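Shown here: the complex without one of its protein chains, the others still in place.
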Amino acid sequence: MSRSGPVAAYGPILAVALLLAMLPVATSANTILNSMVMALLIALAGQGWNILGGYGGQFSFGHAVFFGTGAYVTALLQARFGVNAYVAFAAGIAAGAMVGTILGYLSFRSGLRGSYFALVTLAFAEVFRILANATAFTGGAAGTLVKLDVRPENFQFSSRAVFFWIALGLVTAVMLGVRFMERSRFGAWLVAVRENEDAARALGVDTLKVKIQAITLSAGVTAAAGGFYVQYFLFIDANLAYGTWISIEALLVPIVGGLGTVFGPLIGAVALHGLAEATKAIAGRIPGIDLALYGSLLVLAIAFAPNGLQGLMAKIGRGLSFGRAP
Amino acid sequence: MTTHRFGTTRRQVLLAGAGLAGTLGMPGLVRAQAAAVKVGVLQPLTGALAQDGQAGQLGAELAIKAINAAGGIKSLGGAKIEAVMGDARSTPEGGTAEVERLAAENVSAIVGGFASPICLAATQAASRYDLPYIVDVGVNDQIVSRGLKNTFRFAPGSSMVSGQALDNLVKLNDAAGKPMKTVVLVHEDGLFGSGLAKLLQAELPKRGFEVIDTIAHPTPARDMSNVALQIKAKNPDLVIPSSYYGEFVLLARTMQQQRVKPKGIYAVLNGAASNYRFVKEFPEAAQFVIDTNHWYDPRNATAIALKKEVEAQGKFFLYNVALNYSAMLLLADAIERAGSADRAKIIAALETSTFGGHIMPYGPTKFVNGQNTGAAAVNTQVQNGDIKVIFPEAFSDAKAVFPVPA
Amino acid sequence: MFSPEIVTAAVLNGLLTGAVYALVSVALTLVYGVLHIINFAHGATLTAAMFAAYVAWQAGIDPLVAVIGLAPLFFVLGYAVQRWIIGPASHGEDRNILLVTLGLSIVIENVLLATFRSDTRSIDVPYGFSSVDLGFVFLPMPRVIAFGITCVVALLLWILLARTDAGKAIRAVAKDKLGAALVGIDVPHVYAVTFGLGAACLAVAACVLLPSYFVNPRVGNAYVLVAFTVVVLGGMGSVPGAVIGGLFIGIVESLSGLYFGESLGQLGIFLIFILVLLVRPTGLFGARA
Partner (left out) sequence: MSGPLLSVEGASKRFGGLLAVDGASFTVERGSITGLIGPNGAGKTTLFTLVAGFETLTAGTVCFKGDDLGRMPPHERAKRGITRTFQIVQPFAGLTVRENIAVGAHLRHAARGEALARAEAVAKRVGLGDRLDQPASGLTVAGRKRLELARALATEPTLLLLDEVLAGLNPSEVRDIVPVIREIRDGGVTILMVEHVMQAVMSLCDRVFVLAQGRIIAQGTPTEVTRDPAVVEAYLGHGAAARLASREVARG
């Protein structure tokens, strides 16, 4: 991977994106499109997490803080100040990134790592949730509603396919960006920080700066997922924005798909989403059975594919090629 | 635009089907072949709101059973109603995903939603297909104020309920000789609690009450001791709580432990005071608590029979059951009058509905901008282990105990 | 702003609430201290224990009696889950442990949901509404009992860790698992024992909590974030730290709830949490990481 040319590096991403882009042509079933939009949204949030957690080795339990900030800024700028949706969306990403910078500065400067960093992010998300729930400006507990006005200039579309393409575009752009990062000095330094901080410092890597840059990027990407969520549902409240669900989904998909890989979050999101739909279809009417099944399969997956799905596929691939050898 | 084309195509097929039924005009033949009308029942069956969702689903199912047993939709040749269940998983995303699935399964309308965030997302998703959506509970006023043509709310919204709560309180207090003057508001800081508290804070003083404290608490709360202590210190005549089930149970129990005994507890849209589980588990703490809430009409024979049926299943007759039961009947009436499973025609029929065959203490149904203006909340009071309607008198089955005897 | 009586009462109430926090946190810190993992299934285990106590109560057994059977039962369950599920499934990798416990918590919560449905249930024990009257404040009996039992459990745990061979082995593994393995300690066994102890603590917490609280399939989560705060405050892995931290947080929460409102009271906890992490991540009460 280290010496591959640009075609080998970026080609597969574009190919996958093009293939996926055909989906609305192949099926007009909005059930599938809606499901895929949600999967892409989670893949986007997860890719954000992956930049910091997968490449930088800093596990966050509180990416909701970025998702929620992106969501709230996107929603509030429109609802309160009548700002154009696209501008609000961009501002949401910027605000999320800024929160990332601040959070990163505070915690990395204090030398927080591992479980401690994970916990501090969790706590930040919780503080934001409580504040958003209690502040009148955010609409308090009633949440904030973006005015329903389905026009392309409002980032609102009557067709699920358009949302799908936008989500796909965002995910693809970020994947290309992550691939570019992988192949840059910053990427090399970030991975060095993950592998061994002291060694990285000895080699002239400003580890604090690299980590802060990484969390800023990471936060911006996850905030984009939040902003997109708002445009898709036109509603946000404190529990949706800053609840633990998104923190968990965001970390789950890259880990399941393949940590620190460009495709990991997308593979994880599609797989987990598919798993959830499948268990739901199998489980029948007793509430909870489907999720219990989902949880069990998750545990089994970790037991038998500890390096994520990509690791599993690689293992199977190796097994096959060994099998073919004379 | 793909979706719209798709929706239209499906509608045309349905129209053709209905037309065929009409031209044949032979009831006997048609009845044998009448295709069932699919109706979506969307409830949060899993997650935080599953208790309410399951009760709502039960109500809708019982209604469908009753409609089909009575011969189905007569104008469609006795077509049966077929429920397609959807689990909103207690989240807006879950609700949206299920609306998409229900729409793809060709339902003619959707009933349910329960929580406001779910209703907001689900009605919006349904509006893409001009799919009629009857909100069962979701009290957020914005659900019907967004101008969605497909959205109808059978039950009162929060501003209606709180307005009625205020009016009823004044009337109750006047009738008892104005024993209540000072009030402490306790509310959860969640979806409806804070808004309600704000309104009460503004309105109560205008009606002769003095709000001496407003105490917010989170959901879930782990401890209500402080709230009870503060109430004790303020010693109000009346406590007005609006909280979810668990928190109100904690509050009521803690108040009893701390020997805090106001002259009345007057709840608004309370999770517990209209819940038989609370009444059964803590008869002492629940005694004489008044709630302003959705409730069935206790004088309605159907409601009484239905309550027996539900309780025979070992379940509680929560208001969700009665509301969804009624909403489903309302929908069936609209389909009957539309004489079609076509979505647009059902919407038109709902818009002109005057349906009165429900089991709620409402007048005839009349939708204005999607809100049933005939809807009303009533006052219930826990009396000796049962929940009685005490106000308005037209629907009451017990007299109010107000103020509570010391 | 408030009379001294109310403030004193709030402090006492906070102390009583804090006792339960302490118990839940001790379980968390014990597992963290030895296995160095964050157990995502902590809340779900507490919920499961509360349902177990609820079932016992329906069978006519008071939770305070049921605890005698439930604590050993949960010890065995905890042991088994760590030894035969979490251990093997996680291949010793931290991130896998995280995922396995996350998966387990989803399973536990939803099996409970499928079994008991989502109703919020509570029990009405005979002493449920009796109080200890201190003249200016009534202390609810169930919580006074909870406080007493917490103290006993903390003491027992301390004796176990400090005075027994099993305790020595646990401490050895906590300090240096490689070294412990070299001197012949069965590390997976010690891990499982620790996990079992944690689960047993949760069973006790569940039994003392149920008479004054309620139970539904998500109830345990309300205690998890607080437990994390307590554990961080007391120093991750420090049992005495968790006890003191639990009581301290109970009081802080109670007082800040009184002065700043209940909703913001919880905010106070998290601000303390963040501050401690940023300024002194090893905890206020010593315990070097």
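Order of writing sets the chain letters: A, B and C. Residues in each chain are counted from 1.
The criterion applied here is as follows: contacts are C-beta pairs under 8 Å (C-beta built on N, C-alpha and C of every residue); 3 or more make two chains touch, one makes a residue touch a chain.
These numbers come from a predicted model, not from an experiment.
Novice: Which of the chains on display does the removed chain touch in the whole complex?
Specialist: Result: the unshown chain touches A.
Novice: Write down which of A:49, A:66, A:189 or A:229 is the residue touching the left-out chain.
Specialist: Spelled out, the listed residue whose C-beta touches the missing chain is A:189.
Novice: Any idea which of A:199, A:300 or A:316 touches the chain not displayed?
Specialist: Counting the whole complex, the residue in contact with the absent chain is A:199.
Novice: Using the document's contact rule, name the residues of chain A that touch the chain not shown here.
Specialist: Residues touching the hidden chain, for chain A, are 2-3, 183-185, 188-189, 191-192, 194-196, 198-207.
Everything below uses one rule, namely that only the chains that are shown with their structure count from here on.
Novice: Which positions in chain C are in touch with at least two other chains?
Specialist: 110, 113, 117-118, 263, 266
Novice: Could you list which residues of chain B touch at least two other chains?
Specialist: Residues 46, 50, 54, 189, 216, 218.
Novice: For the complex, which residues does chain A have touching chain C?
Specialist: Answer in residue numbers: 59, 106-107, 110-112, 115-116, 118-120, 122-124, 126-127, 130-131, 133-134, 248, 252, 255-256, 259, 286-292, 294-296, 298-300, 302-303, 306.
Novice: In their shared complex, at which residues does chain B touch chain C?
Specialist: 46-51, 54, 189, 215-218, 220-223, 225-227, 229-230, 232-233, 245-246, 249-250, 253-254, 256-259, 277, 281-282, 284-285
Novice: Considering only the defined contacts, which chain A positions touch chain B in the complex?
Specialist: Contacts found on chain A: 24, 28-31, 33-35, 38, 130, 133-134, 140-143, 145, 147-148, 158-161, 233-235, 237, 240, 245, 280, 285, 287-288, 290-291.
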